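Every protein chain of the complex appears in place save one, which is left out.
Chains here go by letter, A, B and C, matching the order in which they are written, and residues are numbered from 1 within each.
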Amino acid sequence: MMNIPLNIVSTVHDWLFSIMPEGVATVTEWIIVAALYLALFAVIGLYLVLLERKVAAWFQLRLGPNRVGPWGIFQTIADALKLVSKEIYNPARVDGFLFKIAPYFVIVGALISMSVFPFSKQFQAFDINIGIFFLFSVSSIGVIGILLGGWASNNKFALIGAMRSGLQTISYELSVGLSLLTMVLLAGSLQLSEIIEVQRTGGWLILQGHIPAIIAFMIFMIAGTAETNRAPFDLVEAESELGAGFHTEYSGMQFAYFFLAEFINMFIISSIAVVLFFGGWLSPFGITEGITWFPEFLWFFIKVLIIIFLMMWFRWTFPRLRVDQLLTLEWKYLLPLNLVNLVIMAVVIWLNWTF
Amino acid sequence: MKNEDLQNIINGLAENLAFSEEGSEFLNVTIPKEALHNVCSQLKSNSDLDFDYAYCITGMDWGEELGVIYHLESTKLKHKIVVKVMTDDRENPTLDSVWDIWRTAEFHELEVYDFFGVKFNNHPGLRRLFLTPDWDGWPLRKDYVDEANMIVK
Amino acid sequence: MTDQKVKTKMKTEEYFVNMGPQHPAAHGVLRLLLTIDGEIIKNVEPDLGYIHRSIEKMCERDSYQQIVHLTDRMDYLSSHINNEAVCLTVEKGLEIEVSDRVKVIRTIIGELTRLASHQLWWGVMGMDLGALTTYFYAFRDRELINDIFEETCGARLTMNYFVPGGLMYDIHPNFVKRTKEFIAHFKTKLPEYDRLLTGNVIFEKRTKGVGMLTKEDAIAFGATGPVARGSGFASDIRKKDPYSAYDKVDFKEALFTEGDSYARYKVRIMEMWESMSIIDQLIDNIPEGNIKEPTKAVIKLPKGEFYQRVETARGELGVYINSTGTKNPYRVKFRSPGFSNLSVLNHISKGVKIADLVATMASFDFVIPDIDR
Partner (left out) sequence: MSYFSDIYNGIKTLLTGMSVTGGYFIRARKGSITQQYPDNRDTLKMFDRFRGEVVMPHDDHNEHHCTGCQKCEIACPNGSIEIVWDRQVDPETGKKKKMIDKHIYHLSMCTMCGLCIEACPTDAIVWAQNYENSVYDRALLTKVLNQPGSKVKAGIED
């Protein structure tokens, strides 16, 4: 059931059904929604890039982009235009078809998982009852894109980068899944809007679940940053070792897809954290419950930006991990902690010590 | 240890070694080319010489002879000497390599080969280190002429 | 037939990768031909000469003042100390004794250069291991030293300020004030470097036990400077045979014995503290005296060989001048620290991952013009 806010929806809905036969109307409606999400996707991607560059600059005693537009607002739009006008160059002995397909895998993976998020009560494109499970499975499509890109560009450094990314994402999906599982145990349902309903009455899940929830949140943040190949785990495109990793040979819009997909993945990981730990679009302790004019999705974006700032803070402070340390961190530390945490959460719920 | 007693210890290692101290603050030992390897290994292994640190290995073109100058120091006994070895055959100068005595010689001898053309037998990988493999001539020799990039004032 | 099929198990081939002249971790134009099996390095073979200007050949046609200016371009991060090396060798040849004022100023400026070089090393080491913010903090502090040099010598990187016989001109009136301000500022910032990188658990895991170098190998391969002092080889020329005003200053030699990249890191951090304490001891009482001993316009060294060793930020720089009494030297040889330190790299990075090679090279602090000359 697609529920889109603002009363214009019903008018558009009736107008479509009136002038077109049944089937065609629903398809055009899907296309409109898809176009809306694509625009949202592009805007979020561009402004996250600008936010990252500004935040990085403030960390590093710099000013960040300030030449294109006031405070550099149009900087990433200028970047996007530059990338669009750049020639898409396919180097010689490159596996043509795979080389071209790889970026689309990454973009599609990111775009699909954006559709499930409840930005506000009505503003959710796809409210399926296996929400978290769907998100979790879609996030592994991106890896195939990176592996294809690394392999197809016939460049030794890209191949090493791609192998590392495969290794990293597969092992860290485990702890992402398990930490999500701990929280779903507490929330009781996989449907995202259901999870938010649970938090409307009992307060945020991170408060309800107190200690095991905080541990789950920390593990999720570590594994989430690893999932998006960022911060201390950015071995995939480690500048000082592999140059630009798997997207060395890409240029123009293909590079833009990889680059944008990384930021959208960051957005996805933080919105999962917001929905599951910090009560989605619910205002903290219900302060704006009564006020109707205050748009609920604003709370969602404020919380997401805070989590994104945290991930940026990781990136600009920590050195990079080595490949084998990455695996020991996952298999020897995160996984056992996760399992123990799952048991603790189960015991807490069974004895209903939750707040 | 004073230069004199250094001198008579080293004198015992092989015959017709030439010692001199003029023009340099260290004791200079000139070794004939055949005896280079065994004298140097004794310089290192002999307990009261114990030259374990070859800190500077220089290629040298004295006009007619080509050769190598080794500055050696003992880290424990804190004394230094300069060993010189020459070969007067300019077409195919060969000396024996001392890389198995001091591992740093491996790279320094490559540099001497690259600029002076002195071949070192039983050197692990004699190759041109700095210049491109197809460079002809030995740049640091006195008789090297290259109109293109040598601006002689 | 079947057992033959069993025997052909999966065969992995080694392949060559160019950690080539154009590579972020190469700090310049150093090309390393890596033989890799998967991610394990089998052999590291450096191919040098990309920035080889044959400084030794140029010296044979230059006068002695002109040689000094060439050494700026060798190890550009310790350019003052390189100039000082050639000046000391020429002064040793002419038997000139420079005044105390020149000796103290040369020591202070030498220590400032060492600080600037270690700061840049610290920033770039963080960057090589992935923490990009360290670069900017290190350069903020390094700019203050560059301003001191720019005000006194007029240039920021290739200063030609020391001349055989003393200094080109006297230090700027507010040189002392600026240096004191810098020391006060940096004494608060260096602990911050420790908090940001030294204690960091990821940094420790990336550098502890990586690039092990034993003391015997350090001596055998002729490794010097912080690389050798990280494995216990006391190679500090300022202690072994002190030059300029180093005998009048007391400072500890930074010596650690673990021999891994973390030990080399600790050596340089301790050396920064020692340099600051040396400057503190000298900055307040710079003696009076003339700043340039009279030398003839055309310097002619007497016939003979002269050798002088100096401790640059990277290790022991030796200048060997063989002169036949004419105005140009007969042969000049620069024993550069980077060249011998590079020869150790292949020995200690067999069977190591690429990321470890990058961490080891960052702790070796290569400057490629110093290797290629």
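In this text, a contact is a pair of C-beta atoms (placed from the backbone, for glycine too) under 8 Å apart; a residue touches a chain by one contact, two chains touch by 3 or more.
Note that the structure is a prediction, hence the values are computed from the model and not measured.
**Student:** Looking at C:N82, C:S117 or C:T133, which residue reaches the missing chain?
**Tutor:** Residue touching the chain left out of view: C:T133.
**Student:** With the missing chain put back, one of C:N160, C:T207, C:S244 or C:T360 would touch it. Which one?
**Tutor:** With C:N160, C:T207, C:S244 or C:T360 as choices, the missing chain is touched by C:N160.
**Student:** Identify the residue among C:S54, C:N82, C:T179 or C:N200 that touches the chain left out of the display.
**Tutor:** Hidden-chain contact among the options goes to C:N200.
**Student:** Have a look at A:W58, A:Y89 or A:W353 and name the one touching the chain we're not showing.
**Tutor:** A:W58
**Student:** From the listed residues C:H172, C:K215 or C:H347, report the one that touches the chain absent from this view.
**Tutor:** Spelled out, the listed residue whose C-beta touches the missing chain is C:H172.
**Student:** What residue numbers in chain A mark contact with the hidden partner chain?
**Tutor:** 55, 57-63, 313-314, 316-318, 333
**Student:** With the missing chain put back, which residues of chain C would touch it? List them for me.
**Tutor:** Chain C touches the missing chain through residues 62-63, 65-66, 69-70, 72, 133, 137, 140, 143, 147, 150-155, 158, 160, 163, 168, 172, 192, 195-197, 199-202, 204, 297.
Heads up, the rule we're going with is that only the chains that are shown with their structure count from here on.
**Student:** Which chain would you call central, comparing Cα centres to the global Cα centre?
**Tutor:** The chain sitting closest to the overall C-alpha centre is C.
**Student:** Which chain has its C-alpha centroid at the greatest distance from the C-alpha centroid of chain B?
**Tutor:** In terms of C-alpha centroids, the chain at the greatest distance from chain B is A.
**Student:** Where the centres are mean C-alpha positions, what is the separation of chain A from chain B, in Å?
**Tutor:** That pair's centroid distance is 64 Å.
**Student:** Distance from the CA centroid of chain B to that of chain C, rounded to the nearest Å?
**Tutor:** From the centre of chain B to the centre of chain C is 25 Å.
**Student:** For chain C, which residues count as touching chain B in their complex?
**Tutor:** It comes out as residues 47-49, 52, 54, 56-57, 61, 217, 219-222, 224, 233-234, 240, 303-307, 309, 316, 318, 320, 322, 331, 333, 335, 339-340, 342-343, 347, 372.
**Student:** Could you pull out which chain B residues touch chain C in their complex?
**Tutor:** Within the complex, chain B touches chain C at residues 22-26, 52-56, 58-61, 69, 71, 75, 78, 82, 102-104, 106-108, 111, 115, 129-132, 139-140, 150-153.
**Student:** Per the contact definition, I'd like the list of chain A residues that touch chain C in the complex.
**Tutor:** Residue list for chain A touching chain C: 56, 59-62, 156-157, 160, 232, 234-235, 238-243, 316-325.
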